[in-house]
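What follows is an incomplete set of chains from the complex, kept in their original frame.
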Amino acid sequence: MEQAADYMVFEQLGFTYPDTSAPALHCLSVTIPKGCRTAVIGHNGSGKSTLFLHALGILRPQSGRVSWKGKPLEYGKKELVSLRRNVGLVFQDPEQQLIMSTPLDDVSFGLRSLGLEQAVIQQRSQEALERLGLGGFGDKPIHQLSLGQKKRTALAGVMAMEPELILLDEPTAYLDPLSEALLLEGLEAIHGKGTTVVMATHDMDLAYRWADWLIVLSGGQCYASGTPEQVFSDPEVMQSIGLGLPILADLWHSLPQKAIAGMAAPRNVGEMKELLQQFVK
Amino acid sequence: MIRRIDAISYANGFRQLSPLWKSLFAAVMFILSYLLHPFLQLTICLWIAVWCLLYARIPVRAYVMLLGMALLFYVLSLPALLLEIGHPAAGQAWITFPLPLTSLTVYITAGGVLRGGLLLARLAACLSCLLFVIFTTPFTELLLVLRRLRVPQLVLELMLIMYRFLFLLSDSAHGMLLARRLRGGSRGFRATIREAGSMGGALLGQTMRRYRGLSQGLAARGFTGEIPLPPYSGGPVPLRYRVEGCSGIAVLLLAQLWMSW
Amino acid sequence: MRKCRLGSFAAIVAGFTVYFLLNEPGTANAMHIMEGFLPAGWALFWWLAFIPFFALGLVKLTRMTKENPELKLLLGLAGAFTFVLSALKLPSVTGSSSHPTGTGLGAVMLGPLSMSVLGSVVLLFQALLLAHGGLTTLGANAFSMAVAGPFAGYAAYKLVMKLTSRERVAVFTAAAMADLVTYVVTSVQLAIAFPAADGGVWTSFAKFGSIFAVTQIPLAISEGLLTVLLWNWLKSY
């Protein structure tokens, strides 16, 4: 969380889509910390996607500003191209992101626009696919892949560009447990290489066990941000915006204060099990 | 833009008015736009702008933008309408440019400018009527009006399905264009054609999947061949608008009579 | 039967796709005659010229959908697709309205008469949802895009198939011809409505024709090429 203030910072962001009355973002100030796994949580319509579109300069703030590494975003063509090499976005719907007809072709699509040599392109694409467990699917037509495979292909396409910061919009939506695990594994590999990963989600259990840092949006404003322990420390705050608590956090808070004083809240089922074993004999 | 226009048509001051009445009013205005004197055509244009912007509270920006975009066709055709090529008779041409290497001259005549001006007056009036329909009446209700006009059921059903899937497909297509922009996109004619070909393929695949999905979905709901349309139901038209509409038309007609006398 | 239907559906959609994907916002120019542009007489004339084709097409489609109600869903979706692609160019400054002339391929698959219905419904949508083209000029626009274009494309396809029996060449020609004929017919419609003071209809045709030729001829060629690419894609699907 070091250098947070110099990484991607949104200040007093305001944005209203044309012909809608309510603003999508309203005085939103929030910082994406470098090197973390950050989860942006909130309901549909809370402003998560709009925020991402601002991060890439696709939407321009109507008030406030976005800055990247200490400098305010510029919206010239050249500046945007360079920003978008450093910040990658994975769409919620992979159908929108996958343009070419095979995974290998699609992953190399972005690399080709960088003007790399064919051999390098080939190698980097293949690597990206392999890291996401798609090594054997490079030549399969995309319409024959499962949703989980498509999502990973879309991620591979963004990953191959080696951005510093990857934003994912609802990456696990519609995935079954197995595909979800594979996708999260892929994210872990990317994060392990030093990439900052940000995920928008409304799956509280996932956010709780995956993220190092949480940003809670509600009605276009930043409602809270901090570590999962901090954010979920007060159950009522989250419930007041209708988000509910992750099961584990909920159970933890229901335990008597004196029994758990000084302990760290369990972040996954394994830790919870260990904890219960201490109590239940 | 489609979404904006569509959203306005569902949320404007005239939303509750009977769609049949609105269409009838627009139809009369269309006819008047063709029949009346240019001066009165401009009056129609202004009058309808008042209805749309003041009464129906259509956002001015959207109205002006759509008007401007539609008028581009006129602007584009203007050279063909104004410029004459050949040998102007003496005193006919306003401005002349001799065409190099030939004996021909490009020139503009007073008659041509007058024709362009008259055309603009009629265009503006007709376009205003069209905008009135577009902005104040949601497509769903126009469909019911078309049914009252005895447009065949098959055509209505096709329109219904088109309208339903228009927005979904448009979101997809926009997403794809955006994704392409974010990831750089390629240069050169060959690469562009190849890319466009695959995007077309991807979109086509999606459209075909939607078709299969829809045919299952409708089968599950007991679709047996015909999509029954809801019955026509029109809201009342406040007396004020009826009076203003009728008296406006009467004034226009009287003015025309007086002018042609 | 099912396969054939899917194939023809795919082909219509593909035809429409081609044109619009290649021409990103800003490159294509207006070819639909705008609302109120034609004098009353000519507007009426083109309506009358178009209606018989529409009626015949309707009879044909009604028969087809009676046998197979699902065809309605297919045609509706194809129409939606066409419309979407044509609307994509909207934010552009240079093009006030665009037009799906991929009708050539649709005509090859479904027959030119069916296209007169589908094409004119798409035109009505463009008029009602986007103010592209117009209601009074719908007859003229439908005649050029939903009648003349498809018939020309269909004829070109048949002719090339007979002469060379090379499918790709035939598809290319059909797509390009439908484009070109639509453009020529529109120019004719404008020319006879607005004859030049000096030189009459012919000069006027040359003037209108050259304005639109700048964009329409390259478009016809690229549409032809892309149609062939998509044709290949379809065969592998």
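In this document, chain identifiers A, B and C correspond to the written order of the chains, with residue numbering beginning at 1 in each.
Just so we're on the same page, a contact is a pair of C-beta atoms (placed from the backbone, for glycine too) under 8 Å apart; a residue touches a chain by one contact, two chains touch by 3 or more.
As the structure is a prediction and not an experimental result, all values here were calculated from the model.
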Quiz item: Each distinct chain appears once here, so what's the real count of each in the file?
Solution: A x2, B x1, C x1
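In the analysis below, only the chains that are shown with their structure count from here on.
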Quiz prompt | Computed distance of Cα centres, subunit C from subunit B, in Å | solution = 18
Quiz item: Centre to centre, by mean C-alpha position, how many angstrom separate subunit A and subunit B?
Solution: 42
Quiz item: Could you state the distance in Å from the CA-based centre of subunit A to that of subunit C?
Solution: 44
Practice problem: Spell out, as numbers or ranges, the residues of subunit B touching 2 or more other chains. | Solution: 198-199, 201, 205
Self-check item: Interface hub residues of subunit A, defined as touching at least two other chains
Solution: 101, 143
Quiz item: For the complex, which residues does subunit C have touching subunit B?
Solution: 6, 9-10, 13-14, 17-18, 21-22, 24, 29-30, 32-37, 40, 58, 61-62, 65-66, 69-70, 72-81, 83-85, 87-88, 90-91, 94-97, 117-118, 121-122, 124-125, 127-132, 134-136, 190, 194, 196-199, 203-204, 207-208, 211, 222, 225-226, 229-230, 233-234, 237
Self-check item: Footprint of subunit C on subunit B - complex, ascending
Solution: 1-2, 5-6, 30, 33-34, 66, 69-74, 76-77, 79-81, 83-88, 109, 111-112, 115, 119, 122-127, 129-131, 133-134, 139, 142, 152, 154-155, 157-166, 169-170, 173-174, 177, 192-194, 196-201, 203-205, 207-208, 210-211, 214-215, 218, 223-227
Exercise. Name, in rising order, each residue of subunit B that touches subunit A in their complex.
Key: 4, 7-8, 59, 62, 172, 175-176, 178-180, 182-187, 191, 195, 198-199, 201-202, 205-206
